[in-house]
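Please see the structure below; I have some questions.
As you look at this complex, bear in mind that one protein chain is not there, while each of the others sits in place.
Each chain carries a letter (A, B and C) given by its place in the written order, and its residues are counted from 1.
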Amino acid sequence: MASNHFGQIFRITTFGESHGPAIGVVIDGCPAGILLTKADIDTELSLRQPGGNPYTSPRSEKDEVDILSGVFESKTTGAPIALLIHNRDVDSSKYEPIKELLRPGHANFTYLEKYGIFDYRGGGRSSARETAARVAAGAVAKKLLAHYQIEVCAFVAAIGGIEIAEPNLSRLDTVRKKTFSSPIFCPDETAAKAMMAAIEKAKNEGDSLGGVLQGVAHLPPGLGDPVYCKLEALLAYAMLTLPATKGFEIGSGFAAARMKGSEHNDAFDIDDQGKVTTVTNFAGGTLGGISTGLPLTFRVAFKPTSSIQKPQKTVSTQGEQKEFLLPEGSRHDPCVAIRAVPIIEAMTALVLADALLMNRSAKV
Amino acid sequence: MASNHFGQIFRITTFGESHGPAIGVVIDGCPAGILLTKADIDTELSLRQPGGNPYTSPRSEKDEVDILSGVFESKTTGAPIALLIHNRDVDSSKYEPIKELLRPGHANFTYLEKYGIFDYRGGGRSSARETAARVAAGAVAKKLLAHYQIEVCAFVAAIGGIEIAEPNLSRLDTVRKKTFSSPIFCPDETAAKAMMAAIEKAKNEGDSLGGVLQGVAHLPPGLGDPVYCKLEALLAYAMLTLPATKGFEIGSGFAAARMKGSEHNDAFDIDDQGKVTTVTNFAGGTLGGISTGLPLTFRVAFKPTSSIQKPQKTVSTQGEQKEFLLPEGSRHDPCVAIRAVPIIEAMTALVLADALLMNRSAKV
Amino acid sequence: MASNHFGQIFRITTFGESHGPAIGVVIDGCPAGILLTKADIDTELSLRQPGGNPYTSPRSEKDEVDILSGVFESKTTGAPIALLIHNRDVDSSKYEPIKELLRPGHANFTYLEKYGIFDYRGGGRSSARETAARVAAGAVAKKLLAHYQIEVCAFVAAIGGIEIAEPNLSRLDTVRKKTFSSPIFCPDETAAKAMMAAIEKAKNEGDSLGGVLQGVAHLPPGLGDPVYCKLEALLAYAMLTLPATKGFEIGSGFAAARMKGSEHNDAFDIDDQGKVTTVTNFAGGTLGGISTGLPLTFRVAFKPTSSIQKPQKTVSTQGEQKEFLLPEGSRHDPCVAIRAVPIIEAMTALVLADALLMNRSAKV
Partner (left out) sequence: MASNHFGQIFRITTFGESHGPAIGVVIDGCPAGILLTKADIDTELSLRQPGGNPYTSPRSEKDEVDILSGVFESKTTGAPIALLIHNRDVDSSKYEPIKELLRPGHANFTYLEKYGIFDYRGGGRSSARETAARVAAGAVAKKLLAHYQIEVCAFVAAIGGIEIAEPNLSRLDTVRKKTFSSPIFCPDETAAKAMMAAIEKAKNEGDSLGGVLQGVAHLPPGLGDPVYCKLEALLAYAMLTLPATKGFEIGSGFAAARMKGSEHNDAFDIDDQGKVTTVTNFAGGTLGGISTGLPLTFRVAFKPTSSIQKPQKTVSTQGEQKEFLLPEGSRHDPCVAIRAVPIIEAMTALVLADALLMNRSAKV
């Protein structure tokens, strides 16, 4: 759990700043024998990239991975897998005029307090650019999970207060298909239409919107380790390491606080194949931090994008009161939640890959 | 982040089952030179104990700590601090009749799936009894934090849908006093009265209620480490390791998802002492995962107590459909959230103690 | 690798001081389903205890373990196993007169430099008493290893310059039997006789002797992880965490530095059962840090006991030059290496138990 590491057995270390030469990740602990190609990773990276539509940032970040190590004859070897993504289309000059202003909703103030130095170009290490490295690592985790028929999926569940009707979670491939064919990664077409209208309106006002993402996984029972590696604890941790996240809930979540025990308890039953199941799934797929085998479902709250086109009150690093205005031509997502969909998938895959390997030591 | 460890520099390892001879914790990494007595810990433990009122469980768990190591002449020595709490008033016999039934909302099913064996007596390792060890460790963390004028505080913010009016967070000693003089750890007397009525009603119906707790801390700017040790990520992780938790949010939380950037961004300003501050605190005390110096505020959702007095549908470990009914004389809290108040304080103290020590390596 | 932790998946945390109420260890990560009784552990502890002979300390440390958690119906459950050993026969009063003198060869000077405080009673945390907790944990590790036919063994290889003739390493049960039937844990009776004479002589002169221990294990190929978890690196680390150790060598060790490649390289061959083997075993059982399947063999150097009955030059904590003389009636081993035999076994078992579990993630 060190500062730039994530995971215990399937461990990643990410590095790189928004405007440096490259960002990347080293995966330590990926088992040998997994088929892995550059295309497996590039496919996932392409989902994270700003699309050719008005709902995401117009930056052109065509990301491609270089696999530097750990793969031989298209198979993982057990050696660390280093993945490099070069930064392109980078122009640091426009950050010059605002480098001495604290940016509302951004991290330059706290980095300066902590480190006494801040790479202000594009947000430096605090930039969401770092998440591309997670998506690359997540692509590898997904390949491992696929061996064991574990599937993950995420989608937009709400934007600007507009909520979707929850899709049928029994077939994740279908949900995923619908999600990634939507310009805003939302599987409910009706809701998506309303969301897009709201986004356009906010954008025209120089403003931004928040949103909620939902994550789902199909997995066997027994994953997750008590007490301090409960599956929901690792997921909450994983999600809150993402920029702009403000909350996490599993299953019934905050609604559980308004329920009674007799409503909330998921009664155990036997399913058609004679396996133990529960009638409802308010738990969201875990009990005591260990997976039940029912769908793992959780939601993550995102704040509205902090970079907006309106003037804002702020102070300078010298302590003078100033007005903050984004430089002309700045390019930002009107709703950061949207592009986080593949990132939530990646983080879920990383948590589950690790839980899968940790579980190998559960029994003698 | 191993299964029974928590923290990186200020690290704890807890052990023990509900009906074993004792539970305990080893703290590794506590700096030398802190004044520490048994009374410091027993005081905190007493807050976690079931009270003499109808709103918590009637069990008699008068907990007292044995300090086994790490303290010499009332000061910490830098050696690991082992704390032992004996289990008393334990009667395992009443778990016999239900040991082969899956308990709705409980972990026996998943433990059996994972380990092939389950200490069913009082929930074994999955019991909330384990949290007493966290409170003991948290008492030590608080002593460390007190050296640096860092304060933590938690209270009941909602039960059964009844919400409090948020207290003034500028003086945590006052909030804490109000909280712990309330039988249900709620600083808002009016709301508390309504909550107590709701609890009594649920209890009479053999049912239980969920709730929301709020945590607050006063701390300097600069604590928390990007990227994977963001303060809110560590807090979310810490809170979701607690039994019965379903969600975590920092600052604006899930409400942020319905806000606009122009509303949500906290404008920077200069305060009376010439220090940087923000006009609002939707962020909840962090930016980029690092503390701003403003109050750290977060909320945790608890499900209603799973142990209820009503019959429930379930299956046996042999796969037969059965009815589950709690044994006569079972003693459970009608709302587990209440007794979690000192536990939330303890977990917050543990996160901050660790962040404080990690921060010592931020600069050369 | 935190200060009082050892291991990664099979992790231990030890605690306790020489003259505190108890010492102990928490094992986190032991798989469920291992048969484990108090007797399994007490048997190992008895080997570490000072014997009824003149070659070890006359202290009476009849150690017995309390299993506080992690075992249910004589089987490990996957929960942390806490083991407690009470300190008995403790008399701190005789440390009073020397508490302000730096003890040659001891740690009070460095602890004071580091922590500003030192529990001087019996050496506090720096006492070899801590190794009893390792032996207890090692007993559990051995039970795990036994499931997989992995055996460990250690013995005295040299004392005061007297070297043994290496026993036949093909049957470790035989070597172990010979070792533990010797009063000085030496499987070579002839050498043992000479060693005992040397020890008596040193003791009569108020002096002490150093020694070398050898460790051996039978294990399958494939254990140990490159690059920073090489088996020999973990063993070297494990052994040098023991008090009084000055060196570690695997296989040919320091002698390798005087050999030629053509002598040292172990030629590969096929054995009677058609399995790959090597003609010689200068490597000592690993290549590239991973076990070859041949016997793992290593040696550990111990300095002579620092506590001697002769007057020594020293200074006080106030910086005055003084003479150091052990208090009347002080009880110390004339050669600490001897009692380290079961400790070396325990540390080897801990390293291999961890390597065994880590290896479960090597392949998909």
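The rule we apply is simple: a contact is a pair of C-beta atoms (placed from the backbone, for glycine too) under 8 Å apart; a residue touches a chain by one contact, two chains touch by 3 or more.
All of these numbers come straight from a predicted model, not from anything done at the bench.
Touch with the chain that is not drawn comes from one residue among C:Gly251, C:Pro295 or C:Pro342, which is C:Gly251. Screening C:Ser18, C:Thr76 or C:Thr314 against the full complex identifies C:Thr314 as the residue touching the chain left out.
Between the chain not shown and the residues C:Ser46, C:Thr174 or C:Asn265, the one that touches is C:Asn265. Where subunit A meets the chain that is not shown, the touching residues are 2-5, 9, 11, 13-17, 20-24, 26, 28-29, 32-33, 66, 68-70, 72-73, 75, 77-82, 84, 111, 114-119, 124-125.
Taking the complete complex into account, residues 9-10, 29, 31-34, 76, 78-79, 144, 147, 226, 357, 360-364 of subunit B touch the chain not shown. Looking at subunit C, the residues touching the absent chain are 1-6, 8, 14, 102, 104-107, 109-111, 113-116, 125-126, 130, 158-161, 202, 206-212, 221-222, 224-230, 232-241, 243, 245-254, 256-270, 274, 276, 278-279, 282-284, 286-293, 301-308, 310, 312-315, 319, 321, 337, 358-359, 362-363.
Note that in this section only the chains that are shown with their structure count from here on.
Mean C-alpha position of subunit B lies 39 Å from that of subunit C.
Subunit C has its Cα centroid 46 Å from the Cα centroid of subunit A. Computed from the mean C-alpha positions, the centre of subunit A lies at a distance of 26 Å from the centre of subunit B. Multi-chain contact residues of subunit C (touching two or more other chains): 9, 29, 32-33, 78-79.
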